[in-house]
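Apart from one protein chain that is not included, each protein chain of the complex appears where it belongs.
And now, chain A:
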């Protein structure tokens, strides 16, 4: 029902901090756009500018084709889910959800119908008469979601909505948010610093760093072709192995394939490493000897923390491993799985 268009949006705070330094994102209708990046990179600022809670210093923000720079948060027809939920502590769950509707002058029976329908969708019916302090963290989170959904707005905005939940609940809610968003078909912007959340939720993934967009695209495209060393080390867990190239050479390399351009860094993902000597694995690619410094068996997979090529790398192997700390290990990564980055950190 709505598109969100950011054109060269900037934010300079009163103190002179430039939190967002020119961001352009076009979010298609019904899409879930995730802004991900380290703490302090300007994600929340950008989201709050879309919400109308923060003035836009330069550039334009349009919702549904209309520039909304000068429109207040109430009139933008957005709903927001806050990190700490921001439920009204003195109101019952019912009133928390109904408040925004009543303020817009909706008739009583219509409010009631909407609140009850939404409560049903979110399985909150039995909690309607409770107050926020009588709810668990997960329930509060659902109420916060309910308060947003009940309004049936043009755009949902989420600011790290799951960061206060435990890991298990976070996983459940992630799936639920995704399916709710699909089902309701409401254009959404979701801020997180968790790359797993970002990867699993996003239709459009925006990786931000220092107030700028580092890369924008489909999550798997970004995963497969990170635009910079920053994105490479931010997306994926454990992150991509990055080793420095000096004069086109890599320390300890047994064989090094042809280097793309004048790359300064070579990268490969832990899951793209194969373990084995020349005979066992074959083909064009990077071979190097690694010394195992730590072994982390997780069950379905094991991570080997190694020193190699003048740096540290992580190698993922499936299932159990017999490798011991101190072992020398031949590592192989295929040519097509290698990433090269220039001295400015950009992909070459």
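The criterion applied here is as follows: a contact is a pair of C-beta atoms (placed from the backbone, for glycine too) under 8 Å apart; a residue touches a chain by one contact, two chains touch by 3 or more; residues count from 1.
Please note the rule applied: contacts and distances are computed from a predicted model.
Look at the chain that isn't drawn here: its UniProt entry, checked against "sn-glycerol-3-phosphate transport system permease protein UgpE", "2-oxoisovalerate dehydrogenase subunit beta", "Cytochrome c domain-containing protein" or "4Fe-4S ferredoxin", names it "sn-glycerol-3-phosphate transport system permease protein UgpE". Among the residues A:3, A:62, A:83 or A:121, only A:83 touches the chain that is left out of the figure. The hidden chain makes contact, of the residues A:66, A:104 or A:320, with A:104. When the whole complex is considered, the residue among A:53, A:275 or A:323 that touches the unshown chain is A:53.
Touch with the hidden chain on the side of chain A covers residues 48, 51, 53, 72-74, 78-80, 82-90, 99-100, 103-104, 131, 133-134, 147.
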